[in-house]
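Please read the structure below before turning to the comments.
Shown here: the complex without one of its protein chains, the others still in place.
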Amino acid sequence: MRSAASVPIVRVEGLEFVYPPPREIRALNGVNLQIGAGEVVALVGQNGSGKTSLARCLSGYLRPTRGRVSVAGQDISRLPPSRRARVVGYVFQNPDHQLFRESVWDEVAFGLQNLRRPWDQIEREVEAALRRLELWDKRDLHPFQLSKGDRQRLAIAAILVLSPQVLIVDEPTTGQDPRKAREIMDLLAALNRDQGTTIVAITHVMELVAEYCERMIVLHQGQVLVDGPPRAVFRQVDLLATSAISPPPVCRLALRLGLEPFPLTVAEARDALLARMPR
Amino acid sequence: MKFLYQFSARDSFIHRLDPRSKLFFILCFLVASFLIPYPWIMPLIVIALIWGLGGISPREYLPFLLFLLPLMFAITLIHLLTDGPPYLQVQGVGLPLSAPGLENGLVVAFRLASMGIAFILFSMTTDPFDWGMAMYQSGLNYKVAFMFAFALRFFPLLQEELVIIRNALTARAYHAIGSKNPFTFLQGVAISIMPLGLGALRRSQDIALAMELRGFNYAEAMGVQRTVFRDIRLRRWDWAVMAVSVGFLLGVVALAISRGTFPAIATSWLIFLGLLAVLLAVVAWFISRAIKG
Partner (left out) sequence: MTDVVFELEHVSFRYQRATAPTLEDVSLSIRRGEFVGIIGPTGSGKTTLLYLLAGVIPHYLHGDLTGEVRFAGQPTRALSLAQLSAHVGVVLQDPEAQLFNLLVRDELAWGLENRGLPRAEIAGRIERTLRFFGIERLRERITYDLSGGEKQRVAVGAIHAISPEIYLFDNPTSQLDPVGATTVIEAVRRLVDTHRLTIVMVEDKVDELVQHADRLLLLDRGRVVLDCPPREFCLQRDALEAAGVRPPQIAELSYALLEAGLVLDSPPITLEEATPLFEDLLARRSAARSGAQAGPGEAAG
């Protein structure tokens, strides 16, 4: 966790985005927000809420129809790919769309090769990234020989190796069993702790948001519905319900029982309950 | 941008026609296009037909039309440069640009355009499964017919995936996406194909299992005859369209003969096309026998 007064690394001002014909959907309808360097933010919302469009605008793939997105002080959609990749990393939901080389090692090296880094630097950084994601032993395998979970890690490693300041991860836990989902979230948390990387995670698993994210931004119909720490946001059950979002079970229980301080995890809920029952 | 194929599920006269009558019309139209003296009329006719009888305005396939323009330009240019004398004279100066070449080039270019647009007429107004099942009813092996329709159905999805793959490449600072240099651009295409292909392969395995579980081989295994649920048959309007097509073709032939513009070369084209059609039919028959057996 970092202090509240940290420098904003992402600034979104008056962001509007309309898809070109034939779709012509107004995906974002006036979004204003700032993300501080080193924050771990969850981006939450139903399909169609605009969360993916917002993420794509944050990473520069979509150019705003109106408004401005700046990351690390630069208009991100106007940067060339090589500059952009060093500022914002984007890990897509489906790892199969992000694997281009014949071996795990080459895959991770790919980005650095595109940036024309010297060979010894590439070797060092690729090894570091692979070891961090526990893929070093599999470095000679073809990416498609890996399990789904390992391919997801590989996709993350391939972006991590570029050392972006902001890392956007799109639904990192879909299709994973709960234990693997937590491993990925632990990884992102460690990254944030050790390297100060700002993390924006698009997710719909509220229990993970409660456990790992210090801030959640909820989008609804192209606008920000609510933005704040989970401890405050999860209290607003009715507001969240308009966007079909349901706080984790212990939060809902706490609201029904009037438990304070408001718990986000099982341990906190236990403590709050026991505190109401002195022996 | 889905210009190569896009089925618009609407209701119009053309949408309601049997695929076979539409194909027949296109065939007659293509042959006739070799004989019409003013081929620049042809694309306009087709566009008008699609708009009037099919309810699809040219704006919807504008990217395709724009795609055709450089092609047409290139063809005209080739004829301009390679056809023989007499050469064009501009203010008394002889340029190495063939005068009949200009005319020939434009004629061929417009023919090509009308063929392309006619194809669009077909693909935008025909459910690929109607097409496939119509062929099945006409004797093509079921699995071949189904796979054909199935491939068309998945085409838009592949296009969407390609966009994501390109974005993913940009995320790795890859330079070739959107490059103006054709060589680099092709490199970008090549590298995109691998994840697209392997992803498609992986999904095709899942699809094959799902199809098997829902009875894809049931008919063969249990010796039962498949039903075709959709109501595909040649109706009055289909016969009418086919009659009009034949009439149109004969009319054009008669016109060409009466005006003496039925060139010998057109005859060899017709023979060539005829042979091609026979060849394709034989190949299709062989493939379907091979799969049946």
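All chains are identified by letter, namely A and B, in their written order; residue positions are counted from 1 within each chain.
Going forward, a contact is a pair of C-beta atoms (placed from the backbone, for glycine too) under 8 Å apart; a residue touches a chain by one contact, two chains touch by 3 or more.
Note that the structure is predicted; figures quoted are calculated from it, not measured.
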- Note on the structure: By the document's definition of touch, the residue of B:190, B:224, B:240 or B:257 touching the omitted chain is B:224
- Note on the structure: Across the whole complex, the chain not displayed is touched by chain A residues 46-47, 147-149, 174-180, 204, 207, 244-246, 248-250, 252-253, 256-257, 266-267, 269-270, 273-274, 276-279
- Residue numbers in chain B that touch the chain omitted from display: 7, 9, 127-129, 149-150, 153, 156-157, 203, 206-207, 209-219, 221-222, 224-230
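Note that in this section only the chains that are shown with their structure count from here on.
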- Message: Which stretch or stretches of chain B touch chain A in the complex?
- Response: 60, 161, 164-165, 167-175, 177, 191, 194-195, 198-199, 202
- In the complex, the residues of chain A that touch chain B are 22, 56, 59, 61, 81-82, 84-86, 89-90, 92, 94, 96-100, 110-111, 114-115, 144, 158-159, 162
